[in-house]
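The complex is shown incomplete by one protein chain, all other protein chains being positioned as in the whole.
Which chain is which? They are A, B, C, D and E, in the order written, and residues in each are numbered from 1.
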């Protein structure tokens, strides 16, 4: 099972692992049904694949028509998915599929708002590792669905030297050197700095990317000027819609924004399920 | 592994399952460190136990002092947890522990806001099944930490007869009877209704709890009057801070509110980590 | 994997996880065969679904005809299931499928005996949590197949306050109150009592169900009279075929009986397998 | 996790995986308690190790005193195990530990009865593969605790050529030869036969062990005489207490008996738990 | 999941569990492709089944044509397998499938070299437990594909009494007796000895197989003469191509050789993949 199947599996288990006592008491075996998922507010969709997989993990033969896909902008009232299959499986998967779709579409929609606000197409807006535990891959996809970019996925697929590393290594230069020796040649090295002095050290140590952490726009502008294209520059910390263009105007290449994931709220989608005629002769 | 260990395990794996290339390149083996988690805004805490367990799954010997616990109201700047142990484990667990704490404290804090708004102590405010897939148990605990109550945990520990069940069974009475036959005598039976006619059917069928779904306050008031204590009454649908007291004033016993979990946003907590002196001689 | 797939998987692994050295040495690849499962004594069937799933986990394409289903009463010599598929898979699954069927049909048959003995149709006969570890769901289904009812499935889907809880809480009233505060409104509260004084306390504390534990029929009759319909009454402890009707005659609503599961013995079913012609050209 | 930890883990999960709502509502955090397990009837113990492991999987620090061990004969009223540790863990493990102990001691006790009946010390009485799915290792240990011997554990650690294998191979000689070629030199080869003609074929094919399946005592006696020590002889099928010594008197070396596991009933053991004083200050 | 599926699953996870960032950035959804695996040097094939299963775990519908099977001798340039299916799955499985095939064919090829060298058809050449952790079943199959035989699979399906066991038991006779009492009657007993005195003890204790460990050819010859057919004799230790026939000439029945698995090197096989036309309309 890959990471996404693991979180779906956990979710199905916590909701219906020991059965659905209401439905199982009432439904005859192998009753069919049809369900439609409808957006109850305008939004950018994300999680359509995980919704489909949720139903397929319960009923591999369920017939699912994906009317809209991740990244599509849909309006209130739009039907986004239609499914026909085992009714009991549909009832067991309904809440889980919706819970995925609602939160992921919330992230995609919030990201889209940021992207539409951002008036500097040259600047890349990225997520962070401030994601819902267990959902990293899904939330990173939702950010892309909303037009944003991804920062590193985890601690093992990207290098970011922070204050602790610098303290232990005995300085930025020593930290960078230690990492260069161990890491693969396909990895760039990013260093987090908080003032101009550290910017200079990071640059001379050979950092590929310099993260300006919680610095004022004025200080960031000065840093960008000093770096002058010799490294990519990332702004980080306290990024919100209001400050977005001011930060971008400092000339940074990247803005990373935890709010894309941790401030997103669910958008409203609902599912209507229509029981078919009884056909319980298997 | 219980459900909570499973989601922690998944979260640790997605963030550091193949290692932390930055830290592992720089840190000597078995370096100790100390970390403190601080609230960066006023909030109600939740997730302190899962934060502790996160660190203990990485370093079972980590010494963790829980200064505040779930349900405690803390102010910006308060230190809520102190840990001393293996530095590499602390760095690997930091983000995961914070991601849990931030979201769960967000839910507890939002629930507290609802509870403080609600001026009818007789009315129980409950969550729903609109929780983050994989987090059901944790989010239900966070709701309680904020002073709210829990609705059923899942499809197997509570009975709720909805429109689909009624349609398949051929009426409310038939649905209730089917469930009574199958379910344990320790389960109450709740029926979801949307108008006065259904209220009457549910009551005469023997429902223990009647859920008024998306009904106006006027209609709910009328239903409560009709039921007159013969069943518990739950209001559901479109519950928000603004309508909360109006709904409560109809006389219902319970108000269930998906927003407690799906509209909560992370509160800000951060962790500062202080490397100890090098002592890598195991 | 749901709970049932987990126990099947464990069972298949312990019997053939590293192969079937006899069959693999002799059988050509992809040899087909046909098998029939026959009852060797009169019994009530249970476990037919788990038998089918056992074979399907080994050979998803096996063609299985379910001639009789759970709850059916079959006589010695009756063919209950016919399967056609990969011969090696059939040989690997044979013993496991039979072991499930034999024990579960034993439980269903014993339950049926109890139900036929019980002359008070008003009284519900239930199982307990004294089930075979790992088999809870299956044995509860077998009890229903035999005409019995299920008590709570586990510690998380039903409330039962016992002497330890009362001791720690400081009395029945305090225990009931503590549980009412925490548990969902869909849960009834059952209290285990052993004498008349406790019956009174439980009733006044608001217990929905009162379990009379190991009390004499005379004492139970008195308790039922006192309770007088204000709570459901369950008789528990030392329930056997001989005492069944005497207990029922006391007026209790429920009788719970561990013997349904822990005193059941396997009924005899066997499988005959007929190798088809060699067709090992895949 | 080894096989035994897997079945314990499944059992704990099905009973308390999502919590114990009664105890968790009432017990303060980290309350201690003491429990004693007592035999309620005379029996041979088995499962003491799995009972201990059950509690240790919940509370690794629980202090468990094993007063009697597997194979010990204890009388009604004997205390067999004492435990002191976290009260909540004890309550969660109680039923699971007892369910293991009761069934396994039932098997050990039944085996002991067979062994005491058997008056031919030269003959080895063995179990079969007719065990509770998921419990193979545990039930085989219980048979040994009762004084019996184990047949092969599974399809991969012992060779047994049956009618199907013979049919596919085209005869006993061909089947034996095919297995000799594939199997390790540490495996003996057993052939199941049902008449004298097959006995002769098996012997001349080089079988190390010959299983006489469902043959009359007279026929078995004749077979034993013919074989005359050139192979071990096992009697199988329809073995019960009444026929035991008659079968043994035929001169066979081994008697295999499915009843040891599939006809065993739980013996009665119970646990009393005494809550300690509240000490919930961690 | 059986043991082989577990190792494949682990392998797929470590290589592509979080995705294939290159391919996923470039390939449209559901692009088809065709791949062919070709031997780049003469070899004996092994692992063809595991290669197929690797692709099928990623794309159950992949159409795989097995042109050559385990045990087939193929020459440089031979196409051994052709697959058509989802291109992304093929790219994700390519390296894993090849890594399995290359190492397993290396073992089969080395075993074949040993078998062709060995000029005593009466002598059985076996592997040992010196296999790649996690690969036991696969490497044992590869040895058979190369014409060799298998020793015991593991510690639970064959008995081998070594010096430690003898030391603890207090002598060879005591060790053999202890094992005879516990083990199933289908197990032969092998004793490892290192000099003539131990040979005698093992034989008189009733050993079925005697392993001569690291003895000179002269000493082995003497032992074989002494044993004179009363037990099987296995030569072990320091077995290499050069000594093979000298050892066989001593008259031993079996030669066990760790080098078959731990000295094998990968043979070269490669896969060419041809993207089909874009057809991403699912």
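One rule holds in what follows: a residue touches a chain if its C-beta (ideal position, glycine included) is under 8 Å from a C-beta of that chain, and two chains touch if they have at least 3 such contacts.
All values reported here derive from a predicted model rather than from experimental measurement.
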Which residue, E:69, E:183 or E:241, contacts the hidden chain when the whole complex is considered? E:183
In the whole complex, not just what's shown, which of A:68, A:156 or A:274 touches the removed chain? A:156
Just to verify: which one of A:79, A:232 or A:249 makes contact with the chain not shown? A:232
Could you tell which one of E:18, E:142 or E:220 touches the chain left off the display? E:18
So that we can see where the missing chain sits, which residues of subunit E does it touch? 3, 6-8, 10-11, 13-28, 31, 33, 87, 91-92, 95-96, 98-100, 102-103, 129-137, 153-156, 158-162, 164-165, 167-169, 175, 178-179, 181-183, 187, 262-266, 273, 275, 278
Touch residues of subunit A, complete complex, unshown partner: 124, 126, 144, 149-153, 156-160, 182-188, 190, 208-209, 232, 234, 253-254
Residues of subunit D touching the missing chain are 1-3, 66, 137, 153-154, 157
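Please note the rule applied: only the chains that are shown with their structure count from here on.
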For A-C, which listed pair, C-D, A-E or D-E, repeats its interface with over half of the contact pairs the same? A-E
Applying the document's contact definition, name the chain pair with more C-beta pairs in contact, B-C or A-B. A-B
Subunit B and subunit C have mean C-alpha positions lying a whole-number Å distance apart equal to 32
Here the gap between subunit C and subunit E, centre to centre from mean Cα coordinates and rounded to Å, is 44
For subunit D, what residues touch not just one other chain but two or more? 13-14, 17-19, 153, 156, 158-160, 182-183, 187
